[in-house]
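To start, the structure under review is shown below, and the notes come after it.
Shown here: the complex without one of its protein chains, the others still in place.
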Amino acid sequence: MGQFGYIVKQAARNISHTWSTQLMTLLTVSLAVLIFSFFFLVYTNMLKAGARLDDDLRIIIYLENEIVPEMQKQMRKKIKDYGEVEKIVFISKQDAFERLSRQLGNDRDVLNDLGPSFLPPSIEVYPEKNLKTLTQIKEFSDFLATLPGASKVQYGHNWMERLGYFTKLLRIIVMLSGALLLLTTVFIVSYTIRLTVVARHEEIEILRLLGANNAYIQGPLFIEGFLQGFLGTSIGIFSLYLLYHWIKSRFSGPDILNIFEFSFFPPSITFLIICTGLILCSGGSLLSIRKYLRI
Amino acid sequence: MGQFGYIVKQAARNISHTWSTQLMTLLTVSLAVLIFSFFFLVYTNMLKAGARLDDDLRIIIYLENEIVPEMQKQMRKKIKDYGEVEKIVFISKQDAFERLSRQLGNDRDVLNDLGPSFLPPSIEVYPEKNLKTLTQIKEFSDFLATLPGASKVQYGHNWMERLGYFTKLLRIIVMLSGALLLLTTVFIVSYTIRLTVVARHEEIEILRLLGANNAYIQGPLFIEGFLQGFLGTSIGIFSLYLLYHWIKSRFSGPDILNIFEFSFFPPSITFLIICTGLILCSGGSLLSIRKYLRI
Amino acid sequence: MTSTFKIAEDLEESRPIVEAVKVTKVYTPDVVALQDVSFRINKGEVVFLTGMSGAGKTTLLKLIYCLEMPTKGLIEVNGRDLSKITSAGIQRLRQTIGVAYQDFRVLPKVTVFQNIAMAMEVLYKEPKEIKSRINELLDMLNLLEKRHTPAGKLSRGEQQRVAIARAAANKPQLLIADEPTGNLDKTISARVMELFKQLNESGTTVIIATHDETIFKDSKNMVLDLHHGQLSF
Partner (left out) sequence: MTSTFKIAEDLEESRPIVEAVKVTKVYTPDVVALQDVSFRINKGEVVFLTGMSGAGKTTLLKLIYCLEMPTKGLIEVNGRDLSKITSAGIQRLRQTIGVAYQDFRVLPKVTVFQNIAMAMEVLYKEPKEIKSRINELLDMLNLLEKRHTPAGKLSRGEQQRVAIARAAANKPQLLIADEPTGNLDKTISARVMELFKQLNESGTTVIIATHDETIFKDSKNMVLDLHHGQLSF
């Protein structure tokens, strides 16, 4: 039997002898991964939702009269000459009326008696992402007010701030939970390692005194760490996937998920998480006993 | 020196000799309490916000004409005869117009050309809390449609569902995080106990063999557990309080907090949490060594 | 070997301190460590327990200080039937017995002084008394210099002396020493035996388990000789 066979045999023996501890460690790893990736998932989804809300930043120019299509091109050019703009949308009286009635939802009946003509036409300007500070937006809107036919310029300042604060609050809560969880994960992992070391260091010391080389001592530990990392991370990620599906299935009906658009990690991130778990577990099990190798 | 003095001296000696472990345990307890109470705080606040949203459940009866104050009393009686009602509000044309313009926010300019007369008057009925299923609300609204002068009855069905789904999603996320955190807290605490026991059991075994009585062995442990529980829980709660203030100070400006109305635990709950921490810590430290007392 | 049986007629008290009747101890599943062992040790005696390695010496001693329970048979210490003893009773019993364990059981991270002091603190002795007693013992066992060294940093022989000092600290009614000279040279062994003799003179009953014939072959004390768990007189 070669050296490698010996090491594998040793690892198998260790696992079968200490299966209860091993199971506990496996559970710990799974839990840590589940917690971490759960928060990572919520956080990335929130970031995405936040980005979508930012998308909604627009400046509205109310006009005195409808703009005929020929004029629109000229307007576009003028605006684009001033600053970088992502999108320009022209809203006719009819568009405005339809949107308001959509916005009122079930309250739309109040508009029944009115024609579309009571709302003014407008131009909606979506500035580039890099145009973010309020002063910049203010300057831009001041310029827009000078456009011919503009009666009033408005940007969703108040509404934006409100939503911004709300997402900020949510983000802080999620970040804090994440930080706390990361701390606990670090705690748990270091505790697990300490307990493993407590259980193993006598054996490792004796092996050293018997002249075992590093491969002989670290090999089985590495294999165990690798298996634990692989199984633990996979179980954790898989549980998260089940959880994700469960949550999603509970919200299959209405359009809430379109607003929130809850999505799972792409495969590349999943793969990355599993790899990180693998490396941490196998590396950690080697590092934890390093000081006993100096004997 | 009496028995009690001996025990206190012993505890003091233990603490000073093993202060690094003690500090670690203290940190663990604080962290666990912080995590737990953080989630508890978020959860209770969310429940409150949810309750406030539920408050908004109302049935609106649009009327053909304004109701003169003398008629209102009669209406009230009729409605209350049918079912239990929390509140009935009469909305005149003027009230309705003001509310819409508030609702439109910065878009309210669209109403500039319009008088308050274009909106119909209405009665808003807030059913009792126990009236919650949609069928019950439907039946109620069918009855309300038979009232004299009622042109249309409406309840915020769609809007309610949307918000309901959103809070449900949030609630699930918070509950899951809470469950995961509770699990990790249990893990951490049991790991801490296991490590303490590993460090102590030799000493306890020897004390038993020397004929130490239970008070002699458990006394110092109890004192240590008590101190750790008290300090740890207090530190945890205090950190949470600081965190809460920090969050709140970051949102002092706008009215977002009125919507969310983030508030801290009342003193009674704070006291309860500290007591629970105390009991768990001092009890846990006694329980953990129980099996060594059987020697 | 024929053992010298010494009926304790010249001792002040001749009541038995340890009495065993047909005691059998079987470790699960099937290790018979002791079989039908009967003997009687009177107060104030010095008794040697001998036998081959694995004969059951340590097991017999464990039964006396209640670390193991006999599978069959009766064992009485100080007139108390150990099969009916409560947890509090065990505590009180152990407070009257000093044991030097074969595997020492000293705390490696704790100083020599503190290791011995533990035994006295358990009885709520005064600090001054503890200090003078420990210094006396350490002096006798040639360990005074190591007073403040953690026990884990001592040589094995030094650790063994710490275990012996701890057993003797309270001047117990009954002192049990399991292989007390296994790691000690002749000179130190003699000092240990001298300590036991002093204690015995002040009334302590001493039971010494040993394979070292030199320390009992010239004495006229009782020798219990175990062979595969059975006593042979």
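In this document, chain identifiers A, B and C correspond to the written order of the chains, with residue numbering beginning at 1 in each.
As a working rule, contacts are C-beta pairs under 8 Å (C-beta built on N, C-alpha and C of every residue); 3 or more make two chains touch, one makes a residue touch a chain.
None of the values given here were measured: they were computed from a predicted structure.
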Shown chains that the omitted chain touches within the full complex: A, C
Omitted-chain contact residue, chosen from C:86, C:187 or C:202: C:187
Residue in contact with the excluded chain [from A:126, A:143, A:216 or A:264]: A:216
Residue ranges of chain C at the interface with the undisplayed chain: 27, 31, 51-54, 57-58, 102-103, 149, 153-158, 160-161, 179, 182-188, 211, 213
Positions on chain A where the hidden chain makes contact: 1-3, 6, 10, 202-203, 205-214, 216, 293-295
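Rule of thumb we're sticking to: only the chains that are shown with their structure count from here on.
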Remotest chain, chain B as reference, centres from CA atoms: C
Innermost chain, taking as reference the mean of every protein Cα atom displayed: B
Interchain centroid distance [CA atoms averaged], chain A/chain C, Å: 68
Centre distance in Å when chain A and chain B are each reduced to the mean of their C-alpha atoms: 25
